[in-house]
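The complex is shown incomplete by one protein chain, all other protein chains being positioned as in the whole.
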Amino acid sequence: MKTAVTIAGVTFQNPVMTASGTFGSGMEYSEFVDLNRLGAVVTKGVANVPWPGNPTPRVAEVYGGMLNAIGLQNPGIDVFIERDIPFLKQYDTKIIVNVCGKTVEDYLEVVERLGDTDVDMLEINVSCPNVKEGAIAFGQKADCLYDITDQIKKHAKQPVIMKLSPNVTDITEMARAAEAAGSDAISLINTITGMKIDIHKRQFVLANKTGGMSGPAIKPVAVRMVYQCANAVKIPIIGMGGIADASDAIEFMMAGATAVSVGAMNFVNPYTTIEMVEGIARFMEEQHIEDINDIIGCVK
Amino acid sequence: MKTAVTIAGVTFQNPVMTASGTFGSGMEYSEFVDLNRLGAVVTKGVANVPWPGNPTPRVAEVYGGMLNAIGLQNPGIDVFIERDIPFLKQYDTKIIVNVCGKTVEDYLEVVERLGDTDVDMLEINVSCPNVKEGAIAFGQKADCLYDITDQIKKHAKQPVIMKLSPNVTDITEMARAAEAAGSDAISLINTITGMKIDIHKRQFVLANKTGGMSGPAIKPVAVRMVYQCANAVKIPIIGMGGIADASDAIEFMMAGATAVSVGAMNFVNPYTTIEMVEGIARFMEEQHIEDINDIIGCVK
Amino acid sequence: MEQKTALKKKETARVLSQTRIAPGIYDMWIATDLAAQAKPGQFIAVYPKDKSTLLPRPISICEADPDKEALRIVYRVAGKGTEEFSNYQEGDSVDIMGTLGNGFPMEKASGKTVLLMGGGIGIPPLVELAKELKERGKAEQILITAGYRDDNLFLAEDLSQYGEFYPATEDGSAGAKGNVMDAVAAQGLKPDVIFACGPMPMLRAIKGYAFESGIEAYISLEERMACGVGACLGCVCKTTKKDSHSHVNNARICTDGPVFEAKEVEI
Partner (left out) sequence: MEQKTALKKKETARVLSQTRIAPGIYDMWIATDLAAQAKPGQFIAVYPKDKSTLLPRPISICEADPDKEALRIVYRVAGKGTEEFSNYQEGDSVDIMGTLGNGFPMEKASGKTVLLMGGGIGIPPLVELAKELKERGKAEQILITAGYRDDNLFLAEDLSQYGEFYPATEDGSAGAKGNVMDAVAAQGLKPDVIFACGPMPMLRAIKGYAFESGIEAYISLEERMACGVGACLGCVCKTTKKDSHSHVNNARICTDGPVFEAKEVEI
C-alpha cells in the first residue's frame, strides 16, 4: 500500500499535514503526537521580526468551529531558525515553513533567510484576515498575488506554496495567478472572515472585531474551492478547512487535493492527525486502494 | 414595548421574517405557524414562467447546516398571482415577493406583473448560486448589480430589496452599488457555495455538484457581512444566515440589521419564527429595551 | 385568517421500547397521539439530538396503535442520525414531526386481489398497510411478498397475520431465491393491484411488471428531504402530470407522495 505523495519534488510519507498556526512548530503537540508519523509539519507563520499579535480576546467559539484573531504573533526568523528548525529536524517528517509579512520586502527577507536552512518547502501566507497592514490584499487581488508570487519565486531556494484566501469572488482566478507566477503548489482554504457579538455585553467577542473562521462548519466551502482549483490549475493542491477525520481527508483528496492539513481540529482532539493517518490506511485497505495517488481528483 | 420596524415606508409588526425558499408562500408552514404573528412572509422566488429546477438529489446535510441546489423550481408569476398572493392576503402580515430571472427582461416582467398586485415589497434574487444561466453574475459584479438594480427600480411600483451574495471579495462594494442604483434596502446573506462528496460512491452528493450552504454554520460570516454593510450604506438591511433563535436575531440587529429572516432553521424546527418573536419580546423585557429600533447597529 | 388547528406537529415524545430485530434493523415504539391520525404509507420526521446533524430523518410508520397512543417505526442504521436513534432506550425522549405525506390509496384494493411488495427497509410500512387492509379494507385477497438479504425475516410474523406471506431472500436461505419479483414468479401470484415500497431498482422492476401486465401499481418513493412538509422543494420526482405546486411535472415526494401511481412517475 502506497500512502506517499509528492509535491514539487518533495515526497511526504503520507498526505497528512498540520495547518499553519494550529500546531506551533510541533513542540507543544509532540507530547500527544509522534511527529515522525506525519506527512509534514507546517509551522506557525514567521516574519522577519517578532510580531506581538492582536489584543485579547483572540479566540471565540462558533457553531461547529471557532474564530481566531491571533494576529500572527511570532518570534521572528532569528529565533525560529535557532530554535524551531533544529527541534523539527530531530524528527523524520517534512518541514514546511509558513512565511508572513506586511510588505513584499518582509516576505523576501524571511524567504532568503530560510534559503540557507534545511527546510523542505515554504508556504506563503498572503491571506491572513487578521493583520490589518495590507497583507490580505496580496491574497484578494489576482494581480497583487501574481506580483508577490513572482518576487518570492525569484528569491526562494525551496519550492513555494501560495496559501489562498477563500474571501474572494473567484478562487480559480487566484489559483491561476499563483500558477502563472510560478508557484509550485497552492494550499487552501485559509479561514473565512467572521464575527461574533456578545448581545448581553453589546460588544464584539474578539478584540479585533472580526476573526478567521475554521472548523467543520467551513468544510463544504473548502471542498468546493479545492475542487474548483483542481479543475483550474495543474499545480498540486494542499487542501484544508474543517478536516476532522480520515473521511474528510479523503473527501478533499477526491475533490483534487494531493495532501491535506488538519487545523482547528487539533484543538478539539490532539490526536486527530495520527488517527487520520491510521484511518486513511484503513480506508485504503477496505476499498482495495493500492496507491493513495489513485484517488486524487477522482470525482469529476 | 415597541417591536415594529420600518423599511422603505413599510412597517412590520416585528422584525422576524422568513427567508426566501425556505417557507414556500407560507401555505405549508401555516399548519405550524400563525402567519398573523410574523413580521413578513418572504416568498419562494418566482420567475416570469414556470421553472422545473434542478435534478435530484437537491439537498445534502453538512455539519451545522445544509446544502441546497433546488434551482428555483417555481410555478411562474401567473399561478403565483392567482394562488399564492390571495392565500397570503388572508393574513395580517406583510408580503415580500422574491423575484428571480435569467435575464434582465425576465426580472422586469415579473416586477411589472407584481406592480398591479397588493404585495408590500420585492426582494430581487440576483445571487442564487444554483442557477447556471448567468443570474449569479448580477450578484457578483458590482457594475452588473448596479445596472439590474437601476432597471428594476425604473419598473417597480413597490420598494425594492436587493439580495446580496456572500460569494464575493468585498460585500460592501455590492451594497454600495445597490444603494447607488436606488435600491430601498438590501438583504444578506444568500447561501455560500459549498460541495459535499460521497467518498464511498465517489460522486457528488448533489446532482448539481455544488449547492448553497445555509444553517448555523454560516452565521459568523453573515454577521460580519451585515456589520460591514451597515457601516457602508445608509439603506436598511434585512439580515439572514443561520439565524436559529432570538439571540441570533438580536446579534444580527446589533450588527446593523433592521429585520431578520429565518431560513434553514424552519426545517429543523417549524416553530422557529414564532419562538423568535416571543424570545425577542422576552429579551427586550429583561434588558429594559423600550423600542427594538434602539438596538439596531448598537455595536460599533 | 385565524390560525387553524394543526394536523401536523413537531413534538418531543417518549420512547416506549426499542429492540434490534435484525442486524442493523431497529424496532422502536414511540408514545404520541399522532397515532390517531396515522395512515398506512405515511411517515414521520425524526430529529437527531446531535447538533452537527440538523435535518430530520424521514422514517415510515410501521404500525399505529391509536388506543395506546403509540407509533412503531422500524428502520435501518444508515448514518449518524439513525445510529443515534438506535441507542435510544425506554423513557428517552425522541423529537418527531408528523404525520407526513399521503398514505396508500386503500380504496383501490376494494374487491381486488392486492399484492403488497416490500424490499429491505421498505418492508416496515407494509405492516400497518396489511393490518388496515385486513381490518377495515375491502380487498378480496391480501398477498404479501417481502425481499430480504437472508433468513433474518424481520416483521414476517407481523405480516403473516394479515395475508398470505411469501418471502424472498437474496441468498436463497428462505422463501424464493432472489427478489420480490422472483417470489411473484415462483408463487405464480396474480394480483389486480400492487402496493409497493423498497429500493429504486425494485420499484423500477415493479413498474415494468405492472405496465406489462396491465396492473395498477402504487409505489412509495424516497429522496433526500429537508423540510418534510412541502416547502423546500428538495425531494421531488419527475411526474407525467403537472404537479400541484409548481406545475412543472416535479411532484414533492414528502407531500404529494410518498405514494404515487407507478405509471405517473419517472423513476
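Each chain gets a letter, A, B and C, in the order it is written, and its residues are counted from 1.
Here is the rule we go by: a residue touches a chain if its C-beta (ideal position, glycine included) is under 8 Å from a C-beta of that chain, and two chains touch if they have at least 3 such contacts.
Values in this document were obtained by computation on a predicted structure and should not be read as measured data.
J.: Who touches the missing chain here, A:Phe12, A:Tyr63, A:Tyr227 or A:Phe252?
T.: A:Tyr63
J.: Give the residue, chosen from A:Gln90, A:Asn231 or A:Gln287, that touches the chain omitted from the document.
T.: Result: among the candidates, A:Gln90 touches the missing chain.
J.: Could you tell which one of C:Glu11, C:Asp50 or C:Glu90 touches the chain left off the display?
T.: C:Asp50
J.: Provide the residue numbers of chain A that touch the chain removed from this figure.
T.: That gives, for chain A, the contact residues 21-24, 28-32, 34-36, 44, 50-53, 56-61, 63-66, 68, 70, 73-76, 79, 90-91, 215-216, 264, 266-271.
J.: In the complete complex, which positions of chain C touch the hidden chain?
T.: 50-52
Convention: only the chains that are shown with their structure count from here on.
J.: Using only alpha carbons, which chain's centroid is the nearest to the whole structure's centroid?
T.: If we average C-alpha coordinates per chain, B lands closest to the whole-structure average.
J.: What whole-number Å value describes the gap between the mean CA coordinates of chain B and chain C?
T.: Each chain's C-alpha centroid was found; their separation is 35 Å.
J.: Determine the centre-to-centre distance between chain A and chain B, using the mean Cα coordinates as centres, and give it in whole Å.
T.: Computed from C-alpha means, the inter-chain centre distance equals 34 Å.
J.: Which positions in chain B are in touch with at least two other chains?
T.: Residues 63-65, 216 of chain B each touch two or more of the other chains.
J.: Which chain C residues touch at least two other chains?
T.: 51-52, in rising order.
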